[in-house]
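First, the structure itself, so that you have it in front of you.
Here the complex is missing a single protein chain, while all its other protein chains stay put.
Chain lettering (A, B, C and D) follows the sequence in which the chains are written, and residue indices restart at 1 in each chain.
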Amino acid sequence: MAFFDRWVLTIILFWPLLASIWVLMLPKEKEDQIRRVSIWMSVVPLVLSALLFVDYGARFLPRGGGIHYDVQVTWIPQLRASYHIGADALSVPLIFLTALLTTLSLYYSARVIKHRVKEYFFLFLLLETGMFGVFMALDLVLFYVFWEVGLVPMFFLIGIWGHENRMYASLKFFLYTLVGSVAMLLAFLALYFHAGTFDIVQLAEKRPFADDIFKASLVFFGIFLGLAIKVPSWPFHTWLPDAHTEAPTAGSVILAGILLKLGAYGFLRILLPILPTAFAYWGFLMVILGVISIVYGAFVCMAQTDLKRLIAYSSVSHMGYVMLGLGAAGVALSGKVVPLSPDSAALAMDGAMLQMFNHGIITGALFFLVGILYERAHTRDLTAFGGLSGKLPYYYGIFMVAGFASLGLPGLAGFWSEFFVFRGAFDIVRVWAAIGVIGVVVTAGYILWRIVANVFLGEFNEERWGDKLWDMEGYEKATLWPLVLIMFILGLYPTPLVNFFNQAAVELLTKAGFMFH
Amino acid sequence: MVLKVVFLLISLFTVGSAFMVVTHRNLFSSALFLVASFFGVAALYVLLEATFLAVAQVLIYVGAIATLIVFAIMLTRGMMSGRTSPRNDQAVWAGLSSVVLGLVLLYVVVYRVRWPVVEKPVPPDTIERLGSALVGPYVIPFEIASVLLLAALIGAVLIAREREI
Amino acid sequence: MFDTSTFIRLLPELILLVTALVVIFVDLYARRRTALGLLPGLSIVGLALSFLAVFAQWGTREVVAQTLAADTFAAFFKMVAAVAVILVVLASVRYMRARTRYVGEFYAFLLVATLAVYIAVSARDLITLYLGLETLSIVSYVLTGFLRDDKRSNEAAIKYFLYGAVASAIMLYGFSLLYGVTGTTDLQEIARRLLNGDVLVNMEWLAWPAIVLVTVGFAFKASLVPFHQWAPDAYEGAPTPVTMFLSTVSKATGFAVMARMFLVAMPALQSSWTALLYGLAVLTMTLGNLIALRQTSVKRMLAYSSIAHAGFILMGLVAVTTALGQPFNGLDGVLMYVVAYAFTNAGAFAVVAAVEDGTGGATLDHFAGLVGRAPFLAAAMLIFLLSLAGVPPLAGFAAKLFVFAPVVRQEYYVLAVVALINAVLAAGYYLKVVKQMFFVEEPERAPFAVARSMRWALWLMIIAVFGVGIFMNWFAFMASQGAAGMLGL
Amino acid sequence: MVPLSWYLTVAALLFVLGLYGVLSRRNAVAILMGVELMLNAVNINLIAFWRYTRPDNVAGLVFAIIVLTVAAAEAAVGLALFIALYRLRETVNVDEIDLLKG
Partner (left out) sequence: MDTLLVLIPALPFLAFITIVLVTNHDKKLSASLTIGATAISWLLGWYFAFRALLHPEHYASHPMRWEVPWFPGGHSVFVTGFQVDVLTAAMLFMVPFLCLLIFIYSLGYMEGDPRFSRFFAYLALFATGMLGFILADNMLLAFIFWELMGVCSYLLIGFWSFRKPGETHIDHAQVVRARNASLKAFITTRVGDTVMLAGMVLLYAMTGSLRWSEVLSHETLEMLAHKVTTVPIFGAAPWATVLAILIFWGAIGKSAQFPLHVWLPDAMEGPTPVSALIHAATMVSAGVYLIIRTFPLFHIVEGYNGAMWFVAFIGTFTAFFAATIGVAQFDIKRVLAYSTISQLGYMFAALGIGAYVAAAFHLIMHAFFKALLFLGSGSVIHAMHHGHHVVHEHGHHEDLGGLEFNPNDMRFMGGLLKKMPITGWTFIAGGLSLAAFPVVTAGFWSKDEILAEAWHNGHFWVFWTLAIAAFLTAFYTGRQIFMTFFGEPRTEAAKHAHESPKTMTYPLIILAFFAIAGGWVGIPETFPVLGHIGRGWFQSVIATQAEAFHIHVEHIPFNPTPALISMAMALGGLAVAWLIYGTRPLGFEDPLERPLNGLWTVLHNKYWIDELYQNTIIAFAKWLSVTLYKFDDVWVIDPFVDGVGRFGRWLAFTTRRFIDEQIIDRLVNLTAWVSNLLGEWFRQIQTGQVQNYLLAILLTVAVLLLLGVV
């Protein structure tokens, strides 16, 4: 057990890197071997992260959570920066999500990517290490390193395997994110100078700038910019539609499924614990941005004719719930609003965290589905279709499940995040939450009115599509079933996940000085 | 007083020659004025009781540099003819800003700053001191200077040599 | 005053000098084919030995022959220079062989230039300092114009020469004023006299002009805007290995000299030179990046990028704290940046050289679809460009971390924001090259091979770029020691 | 005795004149002459300072000698470059060489 505790995270973290190096050393003609190696290698972190989930749930969750499996090795002693990784109730599910989506993406890509195979799998595995790193890092320098490591492969994934406008999209993605990350780096340095360490755990104890709200705010906004661009919160979202639309299918899946979560994760891992006063002070701003994201994103979706772009904008809307939940918790933390129920702050955060996970699953599935259709039709124009429900019933069924989950239908995973977020937010920022509710209605509108009505209902265009469209194949089903199953299971019984996230939320809030009565 | 008059004359000569250097249309004349100016500077050194430097000035500048320049003018023949303007398009701007810079320098360096002047005679053994300084505390610059000269010569030869192919 | 210990202290310089002479002699007397194979090897051996000699004396802090300082600061730069020149030599083997007959002289000049760098970075006297810089300059002019039958090379050399001559004359004027007010050429002594009350009264008027005039010379070496204009032309026209040298070693020397001059001789005037350097830093990074955005030649683009990087390096000096013992004091940022940048930029130019060898040019178009034609070069270029963009875990990130930090510490928010914007601008045009190499596909162009020595050089630099980034601690340690060793001699 | 400031004035004038020459002449050799004037101005400064402030310390003289030497070396290399330029392009007018720009 001690061995497991000490090494599991490191192995999960660097296994994909090893795999990527292995791939790099294979000759590029042996495409099948490259595919096999990548997929099977990526199963290892998946299994380990599942084990991690179970193990944490069994051993630590009942005993009050906390950071475990931590490893700390001095890295830059002069700066007191170290290789410090660990996992708590917040990161364990996200690590699992990362591993799962990566494996599915690799499996799906193995069939779809036929061009520059070696580079593709190399980059994808590298990307996985970057994402794991962010979820594990407990040191700001390390966090930043992995944050950026994830950036580059995605840049290439979009730029090489993307669609027509891929160069523009990839550049935009990279530069946008870079703006944020450099600002974040500056803020990290400010934290360091105030507290003398880069260690997230220690910083959370020292709480730099606790008494100087002006400076705390400066630092806060430095980090905020980096995170909000990644989330992306309105008005920093404009890179996202392009990047998502142009990325290859698996790239969009990872982008939406994991990379956006990195931003939200940063809020919880860095901003809230280290700068609780600023987080509370600016909580209201986050609420407003979140609500704008929700409503704005949803309305913009209604105007789309590009299927993938629509899903992309829906991500803006859905990540708005995360912001709303976090912001509401911040407002509660500030004490300016006393919620009726002491649990509201925690519930809002539960909702935000759940939304992180669920959005990963649901939007991941939706992007896979869009990709499947695109592979056949080579167009994303949703008005070009019609009546596919008769021609592709299986596809229709799966899409409906994912679509309904996305619009927050009770009984599917997406509902819980909305419910929790609104449960928390309604108690804390009533009016804004009420405005946010509009987004829920509009979401139903764009999923059904834009997508389902245009693509699946109506008449099938026999001349144009004839035999060009066929129903899902085995590997496509295999890619989507795990996600659909998770949607169902979490929809009916979200308990395992909520157990984790609620633990994390309570812990974070307590440490940030929130008083549960 | 005499010294002052002498100084004024020398410096007028020097500066005047220098002025001709930078304004004369004919390049060869410019070169001659340059030599004149160098001599004037050497005379100023004498006034400053730095005779060794005066000699060195004459030897190096007049003997070496000016000769080099003349050589170069000859090698790049045809350039002393005044067919085209010797001045480029920005001459006016250059003049104006040079005047501004000159005024500022004079204002600061000559007018504003009180230099820590000491009334001391020049020690008679200055040349010995200079010699021992060059192999004493300043041996490194001295050696480097020789390396520099060697390198510059090889480089100059390398670059200026006629094409062999 | 000359004893064995002095010779031991001067061993690195002597090794270089001897090697240079040996190279010239071998070139004179050996048969051409033997010489071609032998010369780079000899030079590398000499440089490596000299590197070891420096390294062996790491940690000393003493005055050598009155005008040189054997301290860790100088040693740091010497080691960077030695390693960088080794890389330059490796990268130039095929390149120079194809372009000139005077290979022996080329390596000898490189060695002499290195020697000049050694002198300049350790000079603690205005005279030595001037001479070191000037030697470096003159040798650099020759190196730049080395391809004498190439119009561009010649033009570059002439511009460099004229610019350098004027800049150094202006600097000299500044030196003369400093000498006039303090009556000494010893840096330490200057500092001491500047603290003297009478002198200070005079300095009230003289400080700013002296600083401005002196800075012109250093800024020229370090190619800071607006004293940078020679650089793009010279970088573009010079033989690419020379550009490697100019953009790394020569530039680093400028910073070393500037740091020593300001920190050792003028600590009393810190507020003045900080203000000046602040302005220069902002101008340098912004202008460099903006112009780089518009370039179509990769070589020229990198030239502008290296100008912009000078601005970043300068941030370290702007925000320097005199408490040199602590991490993130600013000076260690300069050192970190210099070392990271040396490998990275040298690498990028090396790739440019290789691409020129393979395709005959270095415009963006020549880089199109490079990944299909020379995947190793493309990958190497990618790594270097990412490092230049400051992406972790590469060297460039470590460098950025160490120069951003002091700026944040000193709370120069404007500078920080400018730097932030510039980091992004820079990434913009680096990605342009990446895009050309990876996203554009040119199946009809033939693959080409890379010289073995170039491969070696690139591998070394890739390893170094990763090494500096990942084992930042070791380099940070060296840098902080280097920084701490400078004062007090 | 002649005041120091007189020497300084002459030096400053020479310096500025040299600079003007550098900036305004088209011919490369003429530009080089301007540079030499500037260096001479510096030397006047150095020697004047030596004479008036520290006649017993020869540092100023040493500096002047070094400057002289460097000037010679510089002139050699510069002229060599000009000759090469002339050979390549049949001109030594500096404002005509602008292959490298932008």
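Keep in mind that, in the parts below, a residue touches a chain if its C-beta (ideal position, glycine included) is under 8 Å from a C-beta of that chain, and two chains touch if they have at least 3 such contacts.
Being a predicted model, the structure only gives us computed values, none of them experimental.
A.B. asks: Could you tell me which shown chains are touched by the chain that is not displayed?
C.D. replies: Over the full assembly, the chain not pictured touches A, B, C, D.
A.B. asks: Just name the one of A:21, A:434 or A:478 that touches the chain not displayed here.
C.D. replies: A:434
A.B. asks: Could you tell me which of A:197, A:277, A:344 or A:417 touches the chain that is not displayed?
C.D. replies: In the complete complex, the chain left out is touched by residue A:344.
A.B. asks: I'm checking contacts with the chain that's been left out. Which of C:41, C:59, C:226 or C:325 qualifies?
C.D. replies: Of the listed residues, the one touching the omitted chain is C:226.
A.B. asks: Looking at the whole complex, which of A:40, A:449 or A:470 touches the chain that is not displayed?
C.D. replies: Spelled out, the listed residue whose C-beta touches the missing chain is A:449.
A.B. asks: Of the residues A:193, A:221 or A:460, I need the one that contacts the missing chain.
C.D. replies: Touches the omitted chain: A:460.
A.B. asks: Kindly note down the residues of chain A that lie in touch with the hidden chain.
C.D. replies: 167-168, 171-172, 175-176, 238, 241, 296, 299-304, 339-347, 350, 386-387, 389-391, 397, 404, 409-411, 415, 418-420, 422-423, 426-427, 430-431, 433-434, 437, 440-442, 444-445, 448-449, 452-453, 456-460, 462, 493-495, 498-499, 502-503, 505-506, 516
A.B. asks: Touching the hidden chain in the full complex, which residues of chain D are there? Just list them.
C.D. replies: Interface with the chain not displayed, on the chain D side: 19, 22-24, 31, 94-95, 97-102.
A.B. asks: For chain B, which residues lie in contact with the unshown chain of the complex?
C.D. replies: Interface residues of chain B facing the absent chain: 88, 90, 93-94, 97-98, 100-101, 104-105, 107-108.
As a working rule, only the chains that are shown with their structure count from here on.
A.B. asks: If you average the CA atoms of chain C and of chain D, how far apart do the two points sit, in angstrom?
C.D. replies: 26
A.B. asks: In angstrom, rounded to a whole number, how far apart do the mean CA points of chain A and chain B lie?
C.D. replies: Measuring from centre to centre gives 71 Å for this pair.
A.B. asks: Specify, in ascending order, the residues of chain C that touch 2 or more different other chains.
C.D. replies: Chain C, residues with two or more chain partners: 127, 131, 134, 138, 141-142, 145, 148-149, 157, 177, 180, 183.
A.B. asks: Two or more other chains in contact with one residue: find those residues in chain A.
C.D. replies: In chain A, nothing touches at least two other chains.
A.B. asks: Which residues, counting only chain C, touch chain A once they are in their complex?
C.D. replies: For chain C paired with chain A, touching residues are 327-328, 371, 386, 389-393, 397, 400-401, 404-405, 408-409, 413, 416, 419-421, 423-424, 427-428, 431, 434-435, 438-439, 472-473, 476-477, 480.
A.B. asks: Over in the complex, which chain D residues touch chain C? Could you list them?
C.D. replies: That would be residues 15, 18-19, 22, 28, 31-32, 35, 38-39, 41-42, 45-46, 48-49, 53-54, 57, 59-60, 62-63, 66-67, 70, 73-74, 77-78, 81-82, 84-85, 88-89, 94, 97, 99-102 of chain D.
A.B. asks: Note which residues of chain A are touching chain C in the complex, please.
C.D. replies: Per the touch definition, chain A meets chain C at residues 74-79, 119, 141, 144-145, 148-149, 151-152, 155-156, 159-160, 166-167, 170-171, 174-175, 178-179, 182-183, 185-186, 189-190, 192-193, 218.
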